[in-house]
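The other protein chains are all here in position, but one chain of the complex has been omitted.
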Amino acid sequence: MKFKSLMLAAGLAAAGSLALADGHAGKVKVGMITTLSGGGAGLGIDVRDGFMLAAKMAGNDNLEVVIEDDQRKPEIAVQLADKMIQSEKVDVMTGIIWSNLAMAVVPAATAQGKFYLSPNAGPSALAGKGCHPLYFNVAWQNDNLHEAAGAYANDAGYKNTFILAPNYPAGQDALTGYKRMYGGALAGEIYTKLGQTDYAAEIAQIRASGADSVFFFLPGGMGISFLKQYAGSGVDLPVVGPAFSFDQGILQAVGEAALGVKNTSQWNKDIDNAANKAFVEAFQAEYGRLPSLYASQGYDTANLLLSAMAKADVSDADAFRAALAAAEFDSVRGDFAFGSNQHPVQDFYVREVIKEGDVFTNKIIGASLTDHGDAYAADCSY
Amino acid sequence: MSRAGLINLALFAMLPLTAGAALMLDEPFIITLATKVAILALAGVGLNIALGLGGLVSLGHAAFFGIGGYAMGILASHAQSFTPLMQAPFLIEGTKSMPVIWLVAVIAGALAALAIGALSLRTTGVYFIMITLAFGQMLYYFAISWPAYGGEDGLSIWVRNGFPGLNTLDPIQFFAIAFVLLALALWGAGRLAASPFGLALQAARQNAERVETVGLSPYRLRLVAFVISGAVTALAGALFADLNRFVSPTMLSWQMSGEIMIFIILGGVGRLYGPVAGAALFILLEHVLGGLSDFWHVYLGLLLLLVVLFARGGLIGALAGREVAHD
Partner (left out) sequence: MSVILLIEQVLNGLQSGVMLFLMAAGLTLIFGVMGLINLAHGSLYMVGAFAAAAVAGATGSFVLALIASLVAAAAAGAVVELTVIRRLYDRDHLDQVLATFALILIFSEGTRWLFGSFPLFLDIPDALAGPVMLPGGIQYPLYRLVIIGVGLLVAIGLFQLIARTRIGIRIRAGESDREMIAALGVDISKLYTIVFALGAALAGLAGALVGAIQSVQVGMGEPVLILAFVVIVIGGIGSIKGALVGALLVGLTDTLGGVLLPGFFATFMEASAATALGSSLASMSIYILMAGVLIFRPTGLYGSR
């Protein structure tokens, strides 16, 4: 927790200068609530590291960050949000990884006049009717990566896909997203138990279904289990999935079983632009590992915030909001803009899992969707 | 007054004093923490009726905590979206009124405890622990896969529910509500322990055969205790959901059951005020240790281990010295 003590010191220093300067002209205090312990801590650590890297590279003294661990528990996240708002008096909040935590925190935070920049979760409720002028999503709407997978399945000529996801809201959204773009028939559709670790039964059904391809959304350990068991089953239908199951953090645990699998993402470390090159190099130099999707999202979130700070003062909410909405920063993804509901309009790529030396990683093999927004923007009005 | 009595009084006064000081210092988050302590202590008082008096080690009390939470979430979400809960055979509307929600939570918790208890109490000892755990898990998985009320995402309630004559959004007023309920529950639990029913229950814990020979059914005594216990814990669940303005299956998870039990142990088993001390210590640790290390659970685990192994009286026991608890 070295960050926190560091930030605390910065906070005390800031409090001192605050009294002198009256008000915080140009200063922005960010409250980051993310998952740093327990299962799924890898994602939160990546978002935090990406964010703090951007902050460090910018060297902007006006940016102050308070970081707290939500332990992936919604109640804790809500209480931390209360603390950030009531005690720390932050201006901007960010950091939440999981949709259910975001749903618990974001509506209350924006209702109390705080900006919220989402570095990962993008539940449909916040993109459509529940959108809010102070809520910005810097990652994707939850359906996006699955839509991209559906579009890729069309391009690849799949006609009869077997689809599966865990039985919880994000899983249902995933299959909905896939079906929104996919034009072929379905060989089968299953919802698995959340946290399930054995997929033998599902794989047997896939084998018996006569499918020509498989789409799955199984985040975290579930995806690792599925891929290993799938590889050992002798079923050799092509597999497509969103980037979450093929991320830098977990790919090493999947190993050979993931080689050659196609997955869809809005980012990869080989996207060819200056911002991305600088990010990948700096991240490796700072932390000694390859950056992940989540790290790139944390990095972009910080840079978006920094770009708005350069243009407006956070105390002028309208101006600051306009500055955020303009999204004038160098995204590691290349082109990046916000749609009418302040969710990204961006390109999605198809990646393939490869082995570079001893390390499993991804390489982009083509485009899936370009300048793609989300299906809920029309329902959003401020 | 005995030393333990003084400690109890100090513990009891500690919460409003903390909240009052926080109000003066304009630290609303401290008030929120004090409210959390009061609510979790209430859940502990509920479990303690089964565990302390009845000797029923239930590792599934999160089920009742969560049922209370969902009673609040379901009623308030219907009121929030102006859709009736059911239309046939008669109309039931959602509500944002705390007293109504509490009533529903208590009844729902009691009914669930009746069903779970009727089955589980056929067994004793380690079977009972595992069965209550498994029933808790059953509800947990049901809540996750049941899409109508948000599944794993849970339910967000935009605005805290109302209590006639109070502004519940003001942290100190909501604290007052939670604290008064805790005080009532402590008073009730104290009376219960001293009542003929409570005495018979404690006798059944110590020697079931003897109770049976005087014509009382230990099964019935325990079932009644389990139902009261479930109802109180459900009330705490409804308050906890209102504190967070949010309810999710996490409230039903078995770690939650473990935490409620930890409050009792940290404070001191068999002590009426044990859960208050335990919940306060737990929240304090969570915030102090959580700030020191990402791996604070290791320290929490070590501390818990030390308390269980070497300080069996818990916090109150340590403060009160060698004085024996009330059983």
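A and B label the chains in the order they appear, each numbered from 1.
Heads up, the rule we're going with is that a contact is a pair of C-beta atoms (placed from the backbone, for glycine too) under 8 Å apart; a residue touches a chain by one contact, two chains touch by 3 or more.
Values in this document were obtained by computation on a predicted structure and should not be read as measured data.
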- Task: Using the whole complex, pick out the displayed chains that touch the missing one.
- Result: A, B
- Query: In the complete assembly, which of B:262, B:281 or B:316 touches the absent chain?
  - Reply: B:262
- Query: Which residue among B:134, B:180 or B:199 touches the omitted chain?
  - Reply: B:134
- Residue among A:26, A:184, A:238 or A:255 that touches the chain left out of view: A:255
- Note on the structure: The one of B:147, B:162, B:190 or B:291 in touch with the missing chain is B:147
- Query: What residues on subunit B make contact with the chain left out of this view?
  - Reply: 51, 57, 59, 119, 122-123, 125-127, 129-131, 133-135, 137-138, 141-142, 144-147, 254, 258, 261-262, 265, 269, 295-298, 300-302, 304-305, 308-309, 312
- Query: So that we can see where the missing chain sits, which residues of subunit A does it touch?
  - Reply: 37-39, 41-42, 45, 167, 189-193, 195, 197-198, 200-201, 204-205, 207-208, 220-222, 224-225, 228-229, 231-234, 249-250, 252-257
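Going forward, only the chains that are shown with their structure count from here on.
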- Task: Using mean C-alpha positions as chain centres, tell me how far subunit A is from subunit B in Å, no decimals.
- Result: 36
- subunit A partner contacts - residues on subunit B that touch it in the complex: 27-30, 32-33, 36, 141, 144-145, 147, 150-154, 156, 158, 171, 240, 244-246, 248, 250-251, 290-297
- Message: If we count contacts the way the header does, which residues on subunit A are in touch with subunit B in the complex?
- Response: 1, 4, 36-38, 41, 69, 73-75, 78-79, 82-83, 86-87, 99-100, 103-104, 107-108, 111, 123, 167-170, 172, 191, 193-194
